[in-house]
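Of the protein chains in this complex, one is absent; all others appear in place.
We just call them A, B, C and D in the order they show up, numbering each chain from 1.
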Amino acid sequence: MLSFIARRLAIAIPTIVLVSVFVFFLQKLLPGDPALVLAGEERDPETLAFIREKYHLNEPILTQYFYWISAMLQGDFGISLRTNQPVLELIADKLPVTIQLAVMAMFIAMIIGIPAGIVSAVRKGTAVDYAANIIALSGLSIPNFWLGIMLIMLVSVNLGWLPASGYESPFVDPVRSLETMIMPAFVLGTALAATLMRHTRSAMLGILRADYVRTARAKGLRERVVVLKHAFRNALLPIVTLSALLFGELLAGAVLTEQIFTIPGFGKLIVDAVFTRDYAVVQGVVMCTAVGFILMNLIADVLYFLLNPRMRTAL
Amino acid sequence: MSVAGDIPAAGSKEQPRSGNRAWNKLKANKSAFVGFLLVVFFISIAALAPLLPIADPTATSWGAIRNAPSAAHWLGTDELGRDILSRMIWGAQASLLAGVVSVLIAVSVGVPFGLISGYFGGWIDQIISRATDALLATPFLILAIALAAFLGPSLTNAMIAIGLSAMPIFIRLTRGEVLAVKTEDYVEGAHAIGLPTPIILVRYILPNVFAPILVQATLTIATAIIAEASLSFLGLGQQPPAPSWGSMLNVAKNFMTQAPWMAMWPGIAIFLVVLGFNLLGDGLRDALDPRET
Amino acid sequence: MRKSLLAALLLSASTVIAPAMAADLRIGLQEDPDVLDPDQSRTFVGRIVYASLCDKLVDITPDLEIVPQLATGWSWSDDGLTLTMDLREDVTFHDGTPFDAEAVKANIDRSQNLPESRRKSEVKTIQSVEVTGPHQVQFKLKGPDATLLAQFADRSGMMLSPTAAAAAGVDFGANPICSGPFKFAERIAQDRIVLEKFGDYWNADAINFDKVTFLPIPDTTVRLANLRSGDLDMLERLAATDATSVKGDDSLQYEEAVSLGYQGITVNVGNGDRANNPVGQDARIREAFSLALDRDAINQVVFEGAFAPGNQPFPPTSPWYDKDHPVPSRDVEKAKALLKEAGHDSLDVEVQVANNPVQTQLMQVVQAMAAEAGFNVKLKSMEFASLLSDQSAGDYQASQIGWSGRVDPDGNIHQFVTCEGGINDSKYCNPEIDALLDAARTSTDLEIRKEKYDAARDILNADMPLIYLYHVTWIWALSDKLEGFTPYPDGMIRLENVKFK
Amino acid sequence: MKHFAQDTILEARGLGRTFTRGGGLFQQRTFVRAVDGVDLAVRRGETLAIVGESGCGKSTLARTLVRLLEPTKGQVLYEGNDIAHLPARDMRRLRKDLQFVFQDPFSSLNPRMTVGAIVEEPLTVHTQDNKTTRRQKVAGLLQRVGLRSSMADRYPHEFSGGQRQRIGIARALASDPSVIVADEPVSALDVSVQAQVINLLEDLKSEFNLTLILIAHDLAVIRHMSDRVAVMYLGEVVEIGDTETVYGAPRHPYTQALMRAIPVPAPGMRSMHADLPGDIPSPLNPPSGCRFHTRCRQADERCGIDGPTLETTDGTRQVACHHWRKVTEDQTRQKQEPPRSVATAKRFSLYREWSRKKMSNGPSSSPVVTTTQRKDKNA
């Protein structure tokens, strides 16, 4: 097990290095001189020169990369060019927010998507299956940001039921936290629910055709037991793996939703940073999401490993 | 002499070709057909936009700003008094073009890499795979935003940005499919008759990984349309005064209370066309799946 | 009164919580401020926070008169080279450090010498600061500077605790210590900035809130929705298009003030090769362009009439406005004639514009109007960061950009049109203008200054390196629970005497 | 018994193929010696069968013989030249002579190519024929395997399993090869279709003077088709000899057990007691010494330590067993169905006669068959 994780990590390292290269060079290609943005409206030449000097903006790009990566390796993610806050601190501030959002969205997605997928697989070809599929496809087809805007209009502006934006830590005010998060989590959750539903359905369809399900029926087991115990237990493997991967995507995928609901998470941080050319933040956050994503991939693999007796007993 | 014993008795009745068969299956699949109709509908209005008897999508009218839907303007007018219906119709061009072109870019760059990576394996596979992992680990929209910002806001650049961001999906998909197809007997058979590698790649591997790529491409068009809308929504896509659904939404969100219809129509249109591509993609998946008969 | 669903349930479950204790004010901001260090910060929105956090040496009235704040009085030497200022004696910083002449000296020193300082140009005329008494300072100037007091009414005049500033250095912004009515409590980037009442504030009686929370909510619709739902008590920069709806809402109050700044089109007349085109080289064409625009209509279409049409760096309401050059009414025929005179029937113009919906909407209107006079305007929409760097590098033909405005007129004009002006992206250069504007900034005599500016206006109106379009009106929307708010043209939110009813 | 020209066309010398498994994420790197040191000579014009149970390496051996898999050790001599180390380009040219027929008629044809294109491809690669000539040859080949030439435009999925196997055979024939390796060519087919394909293969073999290497697990099919048979167990050849000899008097204990296990389509013919205990050991971890010793009744201490090599026993038969001398031949008997009653025998001969008659008359839908001279092997 440990050696498996170690091997998996060994593969992750070149990936992370490549991510760092992508991230760094990509945003160095971004047009616009960050010094100009940072110098303020007056753009005092002395200040400009100083900023360029301070952030190594006038040095060759490879040198800049070297500065950045070596600082990064020492745990120094730099400071935000815009707010002077350490990037690590920003990340520490935002990560729990995004994780909370992702967890809630995942939860919503799972309680909708998995049962719907099971039912539609069991009732394949019936109206229920058809309806579930259409709803799922609709969930996938609605642009997230539009759904968000519409919900804000309806639920917050017209009905006044939920706050339109904002964030509260669940440890400070759980009720308020839930209130502010439920809509964005729902918006994110719908698309995920659709994805989960479709995967659950196809996994279940495959498994319900499997010989061992027929064996279970041949034992006279109740259909409920056949479906929920024998079939679903095996469908769980791809579903859990997929969920871990989706969770990894969520960490980075909430970009527009956070923007619309003004949720101070990773997505908002990174979009704002791109637009204000806050290099250190872009680099730090993308690295962080990429590592998070890779980590979730790893967790998906480990879960696959743990849930699959074939893998487990192979050791 | 062993004679053709097992020729079908009613040999005169020609069986349909594989392409026809897929098409027939697609037609038989109601939801896929609905998707097909939706896609055809939007493609035709986009293509026919110049011929339709509609207002100039950029003609402003200071006297008719943000008018609610009426007989004169079926879908209302926007913040500059332009007819939303005609902007919707012309905007379909941008959305569809963005969806299709960006996927073409993704496919034409991603598939060759995937082919090479999957077929040859070894260090080249390692390099391509790690780079693909790295690209996949970078959030799609962030990648697209950064690329779009780098290239400068325009529809073309948004398409390139989305295309390049969607590329790793195709690398990975193609690679996986190639790995599966590579071990098929008929590929071994191609080796057995002594075919050179390029021919094996082009005649044996590529056609047999084509179906899943086509399905994925159709589904990715849906994603790309949303991505274009998202980029336009952030101001990085289609540039004014030319219309696109995403940029219409971008403006509309400022007038949510005063002119909700401005946000309704583009949202619904995006939803429908994306739904169309998703339905079609699903249908294609079933139709092209040799197992489902 | 709209309440959030869960909160309403909670409220009905528990007994009524004393409403009087809720002296927490929540203000919606359009953006997240940058670093909270007055010497380093550069955003408009940051100044709104400073208004509650950091007192300045002087303040302004809504009519832009300079009035005492931390300085009780001041006097100019006859040669205009020495400014003597008496300081308030009952002031301490949030960290307990007393405010005195040494503190002022230290602050000016920091503004001038901190490498990261963005204030250098604002205080560069100060030669030295002399401590002439525990609560008196003298500013020795390199030359006469009429703008200095106005600078002291803004970030350059904000006094930071010298002990804290010395200790924190460049990281002061992480925990800013000033002497304003509220002290810094916490900041969560992009989420909130929380200030708490400073008990030892010299003017504590005028302060009625225990806590102020600034919440950046960029989306105007969402910001307004939050105000309506009671999650905010007030917001700044209401979208002009929402004005009518707010005015019609009994539970909300509407306040506005025409800003000090302007929005316009900067034309590249001398900044590199791209200036070599008819628009950049022929003032008649620029005038034609200006005449093709109906500024009132623009205001009506884009801002529902809430803003102020303009043709100068100062709004028509400003005392500095030159009434000899009123906002021109649209004259397409004359525009066409001028264009013809310059040898063109029609002309391509590329204008870059920031890719936000309002500015692009504005430019689309301009585009449509200019078209009627023969201008074929091509819009190049770009991100603000790219726009700035292209503009600065001269890689543009014309650029839609604005200025947030300064209290002193000099701040709105000098650096844009003088040959060596720091933000002269147009690279307009006219020694005559330089002379007039330099004279205007050194005189403390308002009459003389006005004359100089008017003289400069005569020339600039003809040369037209910048085509002014309109002046933003700051609009605030407040809950009707609040009272005592005064709108200021600088767009700040001053909380003195504001309270819940 | 038939005697062929005794020259060897294809020969394996110490041939081995090791698969490396794992080294991936989940497993330790393991080595499977699927084929281990096989010496085998294939005579020109004969049918050599390789038989064994699943996992014994017979398919791997077949592929390694024609270098569809690269051997990891040893040599393969074709017409006396080592092809195991031939450059890829030269090897491609040689494939004209060495053709392969696959087991699974459903996966061995490219589903995206027409049948005509599939059969034509070897001609394109290996001949200078122009398009028209190739087309004609394809038509002829299709007819020869019992398909109509008009079927060339169709795709593989439009054909039944038996027809596909015919297409596979046509493709193998196209380049006019001298050796065909057929890997379980009929095991995926139903009995009645299987018989058709077996007949076809036999006809073609004599018609085109082919050497046939046949991989199969069905002992009756092998018995019917092959001249010599090699029995494999866990990567090694344990017995090789003329079919009649091996079937009639198997020497290796494994061969004997195999022969006894053959189900006979006559009630009461097979001994009801399975006398080969246990499972086939995992090829990942084969037993030491003689690989069969874990299941062998004859095994003693020596067998666990020291692997036997092939020894020639009688005539050309070779056996790899330390105890072959002790293993009595009469333990096994020739399996044979009991004689049929007169009426039944008549029915069978009626069936044979009428079938033949019906076919030569040809069903209305049958193609115009090129009447090729057929040499009846046993005539």
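In the analysis below, a contact is a pair of C-beta atoms (placed from the backbone, for glycine too) under 8 Å apart; a residue touches a chain by one contact, two chains touch by 3 or more.
In this text, contacts and distances are computed from a predicted model.
**Student:** Looking at UniProt, which of "NADH-quinone oxidoreductase subunit", "Phosphoribosylformylglycinamidine synthase subunit PurQ", "Probable glycine dehydrogenase (decarboxylating) subunit 1" or "Stage 0 sporulation protein KD" names the chain that isn't shown?
**Tutor:** Not shown, but named in UniProt as "Stage 0 sporulation protein KD".
**Student:** Touch as defined at the start, partner being the missing chain; which of D:88, D:264, D:284 or D:305 qualifies?
**Tutor:** Candidates D:88, D:264, D:284 or D:305; residue touching the omitted chain: D:264.
**Student:** Across the whole complex, list the residues on subunit A that are touched by the chain not included here.
**Tutor:** Residues in contact with the chain left out: 125, 210-223, 230, 233-234, 237, 308-310, 313.
**Student:** Contact with the hidden chain only, please: which subunit D residues?
**Tutor:** Output for subunit D: 53-54, 160, 162, 190-196, 198-199, 202, 217, 219-221, 223-225, 247, 257-258, 260-270, 272-274, 276-277, 279-280, 334-337, 340-341, 343-344, 346-348, 350-352, 354-355, 357-359, 363, 376-379.
Just so we're on the same page, only the chains that are shown with their structure count from here on.
**Student:** Where centres are the averaged C-alpha coordinates, which chain has the largest centre distance to subunit D?
**Tutor:** The most distant chain relative to subunit D turns out to be C.
**Student:** With chain centres defined as C-alpha means, what is the inter-centre distance between subunit A and subunit C in Å?
**Tutor:** The answer is 38 Å.
**Student:** If you look at subunit B, which of its residues touch at least two other chains?
**Tutor:** Within subunit B, residues 149, 152, 253, 256-257 contact more than one other chain.
**Student:** Identify all positions of subunit D at which a residue touches two or more other chains, and write them in rising order.
**Tutor:** None at all.
**Student:** Could you list, by residue number, the parts of subunit B that touch subunit D in their complex?
**Tutor:** 1-12, 15, 17-18, 184-186, 188-196, 203-204, 207-208, 210, 290
**Student:** For subunit B, which residues count as touching subunit C in their complex?
**Tutor:** 60, 62, 65, 79-81, 149, 152-153, 235-236, 239-241, 250-251, 253-258
**Student:** Where on subunit C does subunit A make contact in their complex?
**Tutor:** Touching subunit A: residues 2-7, 10, 32-37, 40-42, 115-118, 120-122, 170-171, 173-174, 188-191, 215-219, 221-223, 225-226, 228-229, 231, 382-390, 392, 403-404, 415, 422-423 of subunit C.
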